[in-house]
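Missing here: one protein chain of the complex. Every other protein chain is in place.
For chain A:
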Amino acid sequence: MTNPDDLTPEESLRLIAQERAAVTGRHRSNMALYYVPWGLAWLIGFGLLTLDQGPGSDGPWVDLPDALPLVVLFALMAVATAVTVVTSTREARQVGGESNRRGAMYGLSWALAFGTIFPILGRFADHLPEDQRGLLFGSVSVALSGVFYLAGGAIWLDWGMFVLGGWLLVVNLAGVLAGPGWHSLIIAVAGGGGLVAAGLVALARRSPS
């Protein structure tokens, strides 16, 4: 039954497609693990900021404890970072070579960028009113993420990631132009939602059958 001559051309092509899909499918499931936790962190974190800031009104929509939105946002971002690190280390243990070095340099770039740009923002934030301070940190963070997704799309020739990056940059600008509370609302829905959608697209493309 496993006699080589039994392999018809149709079967050969089917096996090739099947095994290639098995490898790329695993990678695409991992892509969902990179996107979805960040999407949920933005959705919930910026969602709470929206309620607290009450875009378009004089006061908050819901009176939340002062520190709550930021504490939740940072806690969820810490969880998302942990998931990203675990997923990438696991992937690096299964598949290695040039992609690993590319991924390591890319991950290090995120850490270096945020680690050095946040102190710079902090230096200027002291001179701003509180709502503008939040907008400064929020908008620069989202812009930086957008630029990284654009670059990631270019590195891995991944259109999904590239489109996500462009989308984040555009909605981020729209949010800044609309004002502080609106920015949080737009980033929660369009930014967090966009990240979750990118994860779901990766999952849906897992098996091309």
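Here is the rule we use: a residue touches a chain if its C-beta (ideal position, glycine included) is under 8 Å from a C-beta of that chain, and two chains touch if they have at least 3 such contacts; residues count from 1.
FYI, contacts and distances are computed from a predicted model.
Student: Identify the UniProt protein name of the omitted chain, choosing among "2-oxoacid ferredoxin oxidoreductase subunit alpha", "Assimilatory nitrite reductase [NADH] small subunit", "Sugar ABC transporter permease" or "DNA-binding MarR family transcriptional regulator".
Tutor: "DNA-binding MarR family transcriptional regulator"
Student: Just the residue numbers, please: which parts of chain A touch the chain that's not shown?
Tutor: Answer for chain A: residues 2, 4-5, 7, 9-10, 12-13, 15-16, 18-20, 22-24, 26, 93-100 touch the chain left out.
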